[in-house]
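I'd like to ask some things about the structure below.
The complex is shown incomplete by one protein chain, all other protein chains being positioned as in the whole.
On to chain A.
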Amino acid sequence: MPVLWLVLIVFALGALGFVLGRRRALGGAGGDIRLLHSLPSYYGTNVALLTVVPALFLLGIWLLVQPIVVDAKVSALLPDSAISEGTTRDLVMSDVRRIAEGLDKAVAEGAMTHAQARDIRAEFTDVRNRLGAVGVALGSRVGAPELFAAQRYRRIAGEGSLAMTGAVLALALGGFALSLIRTTPSFRARNSVETGIRYVLIFAATIAVLTTIGIVLSLVFNTIDFFRLYPAWDFFFGTTWSPSFGGGSDLGILPLLWGTFYISIIALAVSVPIGLFAAIYLSEYATPHVRAFAKPMIEVLAGIPTIVYGLFALLTVGPLLLKVFGQDGVGLMQAGTAVVTAGLVMGIMLIPFVSSLSDDIINAVPQSMRDGSLGLGATRSETVRQVVLPAALPGIVGAILLAASRAIGETMIVVLGAGAAANLSLNPFEAMTTVTAKIVSQLTGDADFASPEALVAFALGMTLFVITLGLNVFALYIVRKYREQYE
């Protein structure tokens, strides 16, 4: 039974539980709410929670654990002879999984019957062709051991799913029945719901934390794999980036880091003054009318998807710059895709980010500070410069560093605006590329996933992550330091 149906059934049971629990509580009290310990809906919610939550929890755990268990079992069945020279057990297993998937698909599309899928033999049938016919492409001929393993795989997985359906339904029904029996007027449904809700919230928080840890760990392990294949020294200090998918690539990160850094600096040089001044104008000078109009306008800028900025860079800003600085103009620029193009457009993208954060921070400076300064005969701009900005500085520094992290992590604008050449150059009119853009191109090529050319993406990602993390920690440090000084 598909998981979706199972979830729907559990939820339907929960809804039924809500109605029945509520009715049972009311019935027990003879319809008089005052005789109940809790409001009737609490009894309903209690039944619904006990029906749905444990069952779904079990379902989630099962879905996570089953593939691991099945994999281990089937892998143990593969004889060593099935693993030929030049491959690994892992690679064979991934073939087995694909074959199993293909068989599932073939059955689902009616190209095979259940019995056929279970019993076909590689010796008599060209499985590769038959699966190809339903759109599952397999790399090589399907050998007998793989097919056999795939069939075992399907069987064990099928049994597992059946057991899962049974267990989940049983748990849901059990919770349903148990909580319904316990529904009496004196039952403290309100407290029980409170506890239940607390566990649901804890569960959500745990998932958030675990995902973070999982992402970091996957980065770390893949990065370690990469460094087994490629020397760390050459990665961090190499000045050439020229991956060739046949092997023998130079994977030096320096040109990419330099591109990231250069483009980000230009972006910040554009966005920080404009964003900050706009924020100062809006919060200190603008009349309510102007503010009511201008603030949403700036925020619209923040809602534009970055791919649109990328198009803007490619189709508008690049050609425009080329006209001025290109062969027909100053003669510095070869093509529209260049560091300045991406930097300028990224700067525009960051303006609303800087301005709305700074605006909030400037507004948080107490009015009494401004009054004090104005009351001493200072002008508005003196007040802004000498009182408001110093008081808001830690927040503004934080905003700028956040903008810097965004700039460093930005991809689309770079891909479309800065070109793809990894270059170590000071000339802002040359094409360059960044870490993020290269991560994309390394993973979208058809390199083997275990090759250094693909794994380098994780090392790049890890480096980027460490840099952004460092930036954020530094931002916090500065903010704290200033806060101590001012409080």
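Everything that follows uses one rule, which is that contacts are C-beta pairs under 8 Å (C-beta built on N, C-alpha and C of every residue); 3 or more make two chains touch, one makes a residue touch a chain; residues count from 1.
In the analysis below, contacts and distances are computed from a predicted model.
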item	value
Per UniProt, the name of the complex member that is left out, chosen from "Succinate dehydrogenase/fumarate reductase iron-sulfur subunit", "Phosphate ABC transporter ATP-binding protein", "Cytochrome C oxidase subunit I" or "Electron transfer flavoprotein subunit alpha"	"Phosphate ABC transporter ATP-binding protein"
Touch criterion as defined above, residue of A:N129, A:T240 or A:T379 at the omitted chain	A:T379
Contact residue for the chain not shown (choose from A:L58, A:I274 or A:M369)	A:M369
Of A:L78, A:L131, A:L251 or A:A391, the one touching the omitted chain in the full complex	A:A391
Absent-chain interface as seen on chain A, which is shown	287-288, 366, 368-379, 382, 386-387, 390-391, 485-487
